[in-house]
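With one protein chain held back, the other chains of the complex are shown just where they sit.
Up next, chain A:
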Amino acid sequence: MMRHLISAADLTRDDAVQILDTAEEMARVADRPIKKLPTLRGRTICNLFFEDSTRTRISFEAAEKRLSADVINFAAKGSSVSKGESLKDTAQTLEAMGVDAVVIRHSASGAPYRLATSGWIDAPVINAGDGTHQHPTQALLDAFTMRRRLVGRDAGLGQDLAGKRITLVGDVLHSRVARSNVDLLHTLGAEVTLVAPPTLVPVGVETWPCDVSYDLDGVLPKSDAVMMLRVQRERMNAAFFPTEREYSRRYGLDGERMAKMPEHAIVMHPGPMVRGMEITAEVADSDRCTVVEQVTNGVSVRMAVLYLLLGGNESAVSHTRTEENK
C-alpha cells in the first residue's frame, strides 16, 4: 500500500481490490451488536475540513471511531484560499500535536498533494475531496457499491469490475467525483462513458480513459450502472446550459429514461440529491437507486482505507479475517 491516498489514479488494480475486500470485512463489523474494533486504539486522526461537508466528515468520523481512533475535528471555515498560509500553519500545528493521520477536505485542487509532499507534515494524508480534482474514497465506495450489486457480495471478493459498463452523467467539468471515478473504474477494468452537455466536459478530456457522449438516451441501454452527478443551479447563470428545464429534458433521469436501462442496471448518486433537475423522485426512490447503500458503504470503505494506511501488518478483524485476505 501507498503512504497517502491523494488520487484514485495512484491506486493499482491490486491496491483497489485489496481495499474493496477489506471494506467487505469492515462491513461485517457493522452487522455486529458492538460495531467497534480496537485496531487504531491510541492513534489520533485529524479531520481537517477547509470546506464544509457534513456528510463526508461524519462518514470519516464514524469510520475512525469504529476503529477506536481518537478523533480531532478541525473546521477552518472561511479561511481557506484567501490566505494560503493557513494550510501550512495548521499542518505544522497538527504535526506538533503528533497526529497519526490527516483527513483533508479543501476547496483548492492539489491542497492534499501539497500537504503530503511539502514536508510540512509527516503523517499520512487522506484526500477527502479537493477542489475539482479528486475524491478517492468516494470513488472507492462507488466501486464497492457497484461490485456488490453487479458482481455480488461474496462472489465479488478478489474481483474487479472487468467489462462492466458505467455511465456518469452531469457536471463532469467541476466534478472531483467524476475524475476519481474515471480513474478508478478504468483501473478496475470497467468501460466508462461520460455524458454531459459539451459545456460541462473539460477541454483535454480526450486523454481520459473513457468515452464521451452528449446523448444520454443512446447510452442508457448499454449501461450496467448510471451515476448521476450533482449539477449546481448556479451553473445555469454562468451559461453552461440555457435553462433548468432544458437540462432536465436532455440529461435528467426520470422513470421513462430509467426504463431504457437493462433490467439489472443500477442508478447511483453521490448525494445530496436535488430531486427535480438531475433525478426525479420516482427514480430516486426506486429500489434500483443505491444512494442509501452508498452512504453505508462509505463508512466501510473509509475504515478499510484508514486501516490499510495506518494499521500496519496486524489483521484488521482478527477473529473474522481469514488467511486468503491477508
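The rule we apply is simple: a residue touches a chain if its C-beta (ideal position, glycine included) is under 8 Å from a C-beta of that chain, and two chains touch if they have at least 3 such contacts; residues count from 1.
Criterion: contacts and distances are computed from a predicted model.
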Name check vs UniProt for the chain missing from the figure, options "(Fe-S)-binding protein", "Dihydroorotase", "Iron-sulfur cluster assembly scaffold protein IscU" or "Cytochrome o ubiquinol oxidase subunit I", returns "Dihydroorotase"
Per the definition of touch given earlier, which of A:Arg176, A:Arg235 or A:Arg302 contacts the omitted chain?
A:Arg176
If I consider the whole complex, including the chain that's not displayed, which of A:Ser109, A:Gln159 or A:Thr296 touches that chain?
A:Ser109
Among listed residues A:Leu87, A:Ala101, A:Leu141 or A:Met258, the absent chain is touched only by A:Leu87
If the hidden chain were put back, which of A:Arg43, A:Arg66 or A:His133 would touch it?
A:His133
State which residues belonging to chain A touch the missing partner chain.
81-85, 87-88, 106-111, 113-114, 117-118, 130-134, 176, 179, 202-208
